[in-house]
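Other chains dropped; remaining ones untouched in position.
Which chain is which? They are A and B, in the order written, and residues in each are numbered from 1.
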Amino acid sequence: MSQIHQEVLISAQRNLRVESRTISSEEVTPDCPHAWSITKQTLHGGKQEGVDVIVVDNGTLSFTVVPTRGMGILEVVKGDLRLGWESPIKEVVHPRFINLHTRGGIGWLEGFNEWICRCGLESAGAPGDDVFINNNGNEATMQLTLHGKIANTPASEVEVLIERAAPWRIRIRGRVDERCFFGPSLELWAEISTEPGSSAVRINDQVTNRGGSDQEFQLIYHTNFGRPLLEGGARLVAPTERVHPINETALAAIDTYPDYLEPTPGFIEQVYCMWPYADDQGVTSIMLRNAAEDRAVTMTYPIEHLPYLTVWKNTASVETGYATGLEPGVTFPRHRSRERADGRLPVLTPGASHRVCMDIAIEEGVDAVTRAAARIEEIQAGRQTNVDRQPLGVI
Amino acid sequence: MSQIHQEVLISAQRNLRVESRTISSEEVTPDCPHAWSITKQTLHGGKQEGVDVIVVDNGTLSFTVVPTRGMGILEVVKGDLRLGWESPIKEVVHPRFINLHTRGGIGWLEGFNEWICRCGLESAGAPGDDVFINNNGNEATMQLTLHGKIANTPASEVEVLIERAAPWRIRIRGRVDERCFFGPSLELWAEISTEPGSSAVRINDQVTNRGGSDQEFQLIYHTNFGRPLLEGGARLVAPTERVHPINETALAAIDTYPDYLEPTPGFIEQVYCMWPYADDQGVTSIMLRNAAEDRAVTMTYPIEHLPYLTVWKNTASVETGYATGLEPGVTFPRHRSRERADGRLPVLTPGASHRVCMDIAIEEGVDAVTRAAARIEEIQAGRQTNVDRQPLGVI
């Protein structure tokens, strides 16, 4: 018997899509002390008709992956703690109901409600016209839409992998293709995994250029938190080399940029572009903690994978969407032409890949949160934080 | 046993969509003298693959509601009389095949074939650019598309309610959401009901602003009639305070604006903006009657709910679409910026609702039509009709 239990849930190649299925620890890992389960469901009704979701319960926390929306992760739930946010978008919207070009190129916002929503791949960030090379080899103009296409592209291949022995890691993997003739052939393998009984999940993604020419790409992990973690007095803790306001609104509030307000009707979003420090292994860690400093989430990853961190503060009213986004990325979410001009836009040669690993952990209790803060302080290692007071601009 | 039989047919919240179902008077109201039925079906083939429809037969007339197309009402059929029209669009087109932005913003017309098609909610009327407030709190520009999004948005919750005792009213209710992050959170509860054995249906709708800020909205009941009611010699009867041609084409024909031609190849649409009178209870009634004055439809409603009436005359060839639209609305179907400038654009404060009630009845026989005309004359009560010869303009 293989050391890995593998099961294909969706496969365009095999002409397969499993309508519903439950996999349990009893069935696959009878020796595992944690009663985990994986449930594949199909959503019905309204704009979520036909959406595939996979709920993984690791015995301690559960999370929901949405293959139909580019392997986005809707939420993590551990007891009364939910990682995610209360978007005004209540349904898990099928991409067929989204026109990315509507509302001046921000149609993406008609479906935005995930905890982690990947932005990319051909482009991410602000909408607006950019040049591209057309079929005649000439420069032409196209409208880039907010945060690109990947979150509204269904995964073509989705599989579950479960280790039959300790630590019994459960992996949900999906391939999402962003392909266009005379355009990019970018492939994302998106993986989220967890160990039964743990309070953590792990992202392990890879973007590959399957085309015949060099290909620019963008990839941003739009990771969003609302209540209960976000509240008045909550705080961002990050080892920071440099922070830049994106515009005048962010500049006006820069002296309190790590601090969060309670839900504030009429609040206008503040966005900060940050360069985190890493430790001498090249690893960084950032944290969002609550006011009481007894609950937090940490995101830990090699800085080389995601050199730039965007912090989106949107502590507006709950009806409007009370949220903050901690958004590590290969670029900032500025218009692609701006990131290109500033030398941040990465290029994949034919066949080349970019990998992203990230551990995301829930910290509970004052001790755990204090330890996580100490770890971040170690990474900072007394180095200076440069606060730049010149708005970077979006487009 | 409850006084109301309630059945949920579609619910995003409960992850439910009933593929097909028939509910009958025998089952629910055995004492009702009228053999009514409700049939939920799913359409197949071409552009109607997956469209949900509900056919209500009240024993005297039947009507078809389309949850997938924003709770639009495809037609009413009573014997050889059909309320509706022969559109060149023959299928009940699934919204996933509609791009509202195509053809310069009139993609809505690729699916338009309903008897009653609601236009709205964020906007209705002519396409074109308008300003909105973006995520940065700044003014930005977006293309509004013809008649807005609601008719191409699937209902998220649909239920049937039947009174178990006389008058055994049957209600089909559906909730259609128009939500965008950094945009509107408008909710429409659309209801159409009928009493078994009657020749009438009732609209009972409510639009609510679920967002955290004030929200403009538009809502127009695009109610369309073709043959047999529409014919050469058919006539609009309405208590009219004021009528305005929308453009030069309408102005040229204004002296005969209440009169209809037979199908006329090459006919260019004529649109009239009207302010109906109401009686001292605030109720108005309008009628479309045939040439012989022995068949008509009346629409009766509080003028406060729908203060403006647009009459769209399109007596073109049958192949092209021989139709007239009687379109009560909270605004005229002019570009939103024009209606805003003219002070007609309503605003809902957070949590506020706008309600619309309308009775639509089939009148058969010279006596019935004469009584309906007399009722409208009573509302006019000898008051003057002002015919304005200055085109209002569309955009």
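By definition in this document, contacts are C-beta pairs under 8 Å (C-beta built on N, C-alpha and C of every residue); 3 or more make two chains touch, one makes a residue touch a chain.
In this text the structure is predicted, and so the values were computed from the model without any measurement.
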Full complex stoichiometry in copies [only 2 chains shown in place]: 3
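We adopt the following convention: only the chains that are shown with their structure count from here on.
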Chain A and chain B: spacing of chain centres that average the CA atoms, whole Å: 42
Chain A-facing residues of chain B, complex: 10-17, 50, 95-96, 99-101, 132, 134-137, 140-143, 145, 153-157, 177, 179-183, 185, 210-213, 350
Residue ranges of chain A touching chain B (in the complex, touch as defined): 41, 43-49, 87-91, 96-97, 99, 101-104, 106, 109-110, 112-113, 247, 249, 265-266, 268-269, 316-321, 394
